[in-house]
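So that we are looking at the same thing, I have put the structure below in structure tokens.
Removed: one protein chain of the complex. Kept in place: all other protein chains.
Read from first to last, the chains carry the letters A, B and C; within each, the first residue is number 1.
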Amino acid sequence: MALLSIENLNLSIHGIDILRDVSMSVEAGKVLGVIGESGSGKSMTANAVMQLLPNGTDCSGTILLEGQNLLDLHEGQMNRLRGKDIGMVFQEPMTALNPVKTIGAQVAETLLIHKAASKPEALRIARETLNRVGLPEDRFPMSRYPHELSGGQRQRVVIAMAIALKPKLLIADEPTTALDVTTQAQILRLLKRLIQEDDMGLILITHDLAVVSDMADDMVIMQNGVVVEQGPAATLYRDMQHPYTKALFEASSHIPDRDYADERGADPLLEVRNVIRDYTLPRTKLFAAPGYFRAVNDVSFVINRGESLGLVGESGCGKSTLTRALLGLEPVQSGDILFDGDPVVKNGLVVPDIRRKMQVVFQDPYGSFNPRHKVSRLITEPYHLLPSSPTGADRDRAIAEALESVDMPASAAEKYIHEFSGGQRQRIAIARALIIRPELIILDEAVSALDVSVRAQVLDLLSDLSDRFGLTYLFISHDLSVVRAITDRVLVMKSGKVVERGATEDVFENPQHAYTKTLIDAAPQLPDVA
Amino acid sequence: MKFTSKLAFAASALALSVSAAWADSGEISVGMALEPPHLDPTSAAAGAIDQVLYANVFQGLTRFASDGSIIPGLAESWTISDDGLTYVFQLRHGVKFHDGTDFDASHVVFSLDRARAEDSTNAQKALFADIASVKTGDHYSVIVTLSKPNGSLLFNLAWGDAVIVSPESIDTIKEKPIGTGPFRFVEWVKGDRIELERTPDYSWGDQVALDKVTFRFISDPTAAFAAVMSEDVDVFPVFPAPENLAQFDADPRFQVLVGSTEGETILSTNNKLPPLDDVRVRKAIAHAIDRKAIIDGAMFGFGTPIGTHFAPHNPAYLDLTGNSAYDPEMSKSLLAEAGLADGFTTTLKLPPPSYARRGGEIIAAQLREVGINVEISNLEWAQWLEQVFRGKDFGLTIVSHTEPMDIGIYARPDYYFQYDNPEFQALITELNAEAKADKRTELLHKAQTMISEDYVNGYLFQLAATGVANAKLQGLWVNAPTQATDLTGVSWAE
Amino acid sequence: MSLTTAPPRKPSLLRTITSSLNLTLGLFIIVVFFGGALISLVWTPFDVASLDIPNKLKAPGLPHLMGTDHFGRDVFSMILVGARTSIAVAVVAVGIGMGLGVPLGLAAAVRPGSFMDELIMRGNDLVFAFPALLIAIMITAVFGPGAVNAILAIGIFNIPVFARLSRGAALSLWTRDFVLSARVAGKGAVRISYEHILPNILNLLIVQGTIQFSLGILAEAGLSYVGLGAQPPIPSWGRMLAESQTMISFAPHLALFPGLAIVFTVLGLNLMGDGLRDILDPKIRRER
Partner (left out) sequence: MLRYSLKRFLSLLISLLVASIVIFVVIEIVPGDPATYMLGINAQEDTIAALREELGLNASKLERYWNWLSGMMVGDFGTSYTYRSPVNELIGDRIWVSLPLALIALTLSTAIAFPIGIIAASRRGSVTDMSVMGATQLGVAIPNFWFAMILVLIFAINLRWFASGGFPGWDEGVFAGLKALTLPAIALALPQASILARVMRTSLLDTLSEDFVRTARAKGLSKAKALRRHALRNALIPVLTIIGLQFSFMLAGAIIIENVFYLPGLGRLIFQSISQRDLIVVESVVMLLVFAVVLVNFFVDLTYALVDPRLRGRQ
């Protein structure tokens, strides 16, 4: 008998259907991967199992945990069950822990709340559990507060809380989405080890097919509140039927068609020479000199005209700081940044003519537009850089052209940004960068926040634009697969330094630096479906 | 001329005999709107100091009786030389200060010399201006020599600013007053209350019935009302809100005391500021004012209309209200005559008391009716003194002149309303030198008429002394010839 | 097959307003009082400037709906005109607070931790350290009581409120990508503050403005009550209360009506502020 089986689960909130006829099951010691894009209902399914649902939720069907229908239990019974029989791990480790309680107390609470142990006993078990999840006593005393830990370490604490009572079922809702790729690999390994040791069932919810492919025994694909496909992982890859599943697979490993830049006859467009960027740290003593933190350490590279250069690295490696320095948004302590042979910054100010030739697309499709302005005003903002910007019909034509070049209708100009989806917004962001015909576009994690299918479309668009307008890209990302798909050459950054550089395929096929190897090994891989 | 207070002496002897029967007959708590800034009546103008201490803790050579007459205080008798320049005071024997020292002539010399000294900070230093010297005669007599005759000396010496203090206590007098009165100071909880108790072995003067007196300071009229209503205080001699008196009157638990004061409440006018320097304009203002409305509206009916600067209860008073009867039409035509048919704008600066604030609003409305636009600004006393009284920067103001017999201020051209009439000044000089009563009355009549017909100021009403007390209290002063709460004769009825 | 999520629907403003009980109730009260204040500009049942002492202290009834005061003035008319005073004082005071506080807050937010930021924020702390009533008392002690000085006192106290609010909100906006985009487009701090920051904190300012407005009305009443507000003959609710205080035992209507006027106006504004927050604020959150 399955450990947990969900049968014909229907769920609506205030009369709006969220889940329809959802069925799935997981067995002890096995991993069920639930995959879907945003809005697919995968998280709501997990919440339904936990019965942690917003007010106004209507639930029907059955959720059987070892034969007991959770929907029949009242709140008090559910309280006794949560944490004891079912543990849950959430996406955001940064906020999932109570900032004002020590990690020891929070792990021990799981035991105390279920009266599973006396206080000293609970603390002892908490200590053991923390050891188990890779937070050894000497480095991580239980008196630590969450803010003293990194994201990966916090996620380990959350996992410790979830497994402290050795539950039968563990639900992990996007447990690694917010983490760096190397950390992600560690956490996934940890989860795998734990369910084997404790013979738990695991429901692993994710948007990333690659993440589950290594782990899952069975898979469920969800879309718009419906299970579109499910089956054993081993066979599902081969036998997928539903067009959505196919599209999802295709998008996840999508490589856009593009003209690769010619290595010979390279014409340097942007040159970065020995750039150093330091941040002053707050003084630790009143009269001592303040310390500093070197975010970018002696970085040099060249982007040739027409090529697409990738810059990969994990969070904190200095790639964002470097981007901001390139754009002249932050001063550098030493080194030169030359555009077409001219310095980008003169007398502390960016030369307007150069800035015009260098545009940027940011990560967050929701945050990069002023919600108060119409699209026409938003995408013409770079006109500020022109000595005389087009007006009247010329301006309208330029707006229409820019929008059409990113496959958006010209009518979009009169709408507000909240009327568009994330993918559409990112297109508009590209249109904004294109409108003054730049030579270089810096893409700062430009597709990282998008669902895979949308991401594939945007990547196609970018490669198409590059071909059409002869654009040069600096493509900054933490996502190796994306970088691999769209760049000619790649730089790998770690702790402010470039540790490896070379042609993209060479670096991926034959990494030289140890860090690059770790990075590539850690990245989850889709099995070859072809 | 010789005056001996046999009667008073007899009364005190009588009181002595019955005091035993009244022993431990009680305590009272007296409500007051203002708290004294400190407790030295001889170095501040604050009436609140006298309200607590005059006749209770401190005594002077002479004193005011409740009807305003002057009777012997620490001086049991005196003689005046025929030229009116030398006064010899015979002091009471057996008087002790509260600290136990015996009172004698040296204290009188000390007190008067201190008040008139170069560096004196006596607020009424002018009272002593005519004194040339003060000397001890013998142990119990004092000789005061004047530089010119002054018919008001005995009156002046009755003021709270002329009380006898002891030299030993001067350094601490502001905190811990030591006097010769029937009550002695016990404690001052600043912001709340002052406590007095009966002086033990008090044998000089009228015997007192009360053992303990608490003065409580309640500035807010609402709080005052509540305090009386809930019988937290037994008597509020100067009740700050006349509108509540009717309620007290209707309540059998209380008696309302309505008497006279020396306070002529006037609409002071800047006689030097155009267009107010024109007598027609001042007359127009006078006729625009409806006194009855003011007394009803601001004082809830308490107060006597006056037509000149003189107290109506004084025998020499002339009723000149007819000179300024309410007649807006006449007012308008007077303004037209003065070339101000369209009216004019002036300021009305009001000090804090409610007679001024409320009266001001009414007067402003009344003046508006005849076309005079008045800009009201409410001032605190300090600002009023600075701007109006010293700076003379005002058009109109309302104030009650509470000093007794102060018509003489109209003879001072630099006084804040700046009335400069040599004829009147001569009249007052003549009056000051005149000792004969009927002649004085004639001169006073003349003076009253002159300022009334010159419309120096708008004469509104004589401030009433409105107090409220527990119905069982007896012996309270009804009139207020000076600012005092003389508790000597107060007792609880059986 | 569309993989993009549907854009969120924007509810119509009218629907939102009618669906919010707070806002409806608040707006209703405010319309009544503002309407009364407006009407009083051209008409009041009785002239509030002329006194009618023989008719003083009449109980509520006809023709004096709310009775008459100790000078025989019509209380209802005085409340109408008093609304004008309260509203005028509070509006101007909040205007001062916004007009100075918002630019200061925006300026401080440009470079957090800079000398300018420190200066402005420490200045704010300093003003905050003086309890509002103390500021008022000190100002009126220097310049004398009056509506203008009451406005100044309340206004000064409002400056740090708006400075802090706009700085806090602006700080988070400065880290947003659209501000970065504007900087990439070469726009300066002043222009960005005006073009991008200000419109996005406007909702917040409107909500806070409503609340400060209601606090302003309370403050004006308090100042008038202690005699530091508008001077006679200008009617003011606070002074009406102060004047009624000694008569509360025999003419309670004099204390009742101005008190209720204050309570209702403040209540109306607070309800409106809450309602506006419900409508305006979540949108900001949703946009994130």
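Throughout what follows, a contact is a pair of C-beta atoms (placed from the backbone, for glycine too) under 8 Å apart; a residue touches a chain by one contact, two chains touch by 3 or more.
Bear in mind the structure is a predicted one, so any value in this text is a computation, not a measurement.
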| item | value |
| --- | --- |
| Displayed chains contacting the withheld chain | A, B, C |
| Which residue of B:A226, B:M405 or B:M450 touches the chain not shown here | B:A226 |
| Hidden partner chain, touching residue among C:L171, C:L267 or C:L280 | C:L267 |
| Residue of C:I39, C:A59 or C:M138 touching the missing chain in the full complex | C:M138 |
| Chain B, residues in touch with the chain not shown (by the definition above) | 35, 37-38, 43-46, 118-126, 174-175, 189-192, 216-220, 222-223, 226-227, 229-230, 232, 352, 380-383, 385-387, 389-390, 403 |
| Touch list for chain C against the chain that is not drawn | 122, 125-126, 128-134, 137-138, 141-142, 214, 218, 221-222, 225-226, 238, 241, 245, 248-249, 252, 255, 259, 262-264, 266-267, 270-271, 274 |
| Interface with the undisplayed chain - residues on chain A | 50, 52, 55, 75-76, 79-84, 87-88, 90, 92, 95-101, 109-110, 113-114, 145, 147-148, 158, 161-162, 284, 286 |
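Note that in this section only the chains that are shown with their structure count from here on.
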| item | value |
| --- | --- |
| Separation of chain B from chain C, taking each centre as the mean of its C-alpha atoms, in whole Å | 47 |
| Gap in Å, rounded to a whole number, between the CA centres of chain B and chain A | 88 |
| Inter-chain centre distance, chain A versus chain C - centres from mean C-alpha coordinates, in Å | 44 |
| Residues of chain B whose C-beta touches two or more other chains | none |
| Chain C: positions in contact with at least two other chains | none |
| In the complex with chain C, residue positions of chain A that touch it | 37-39, 243-244, 247, 327, 329, 350, 352, 355, 359-360, 362-364, 366-373, 381-382, 384-385, 418-424, 429, 432, 451, 453-454 |
| Chain C contact footprint on chain B (complex, rising order) | 220-222, 225, 229, 241, 243-244, 246-247, 293, 296-297, 357-358, 360-362, 364-366, 368-369, 376-379, 383 |
| For the chain C and chain B complex, residues of the former touching the latter | 49-51, 53-54, 56, 70-72, 144-146, 227, 231-233, 245-250 |
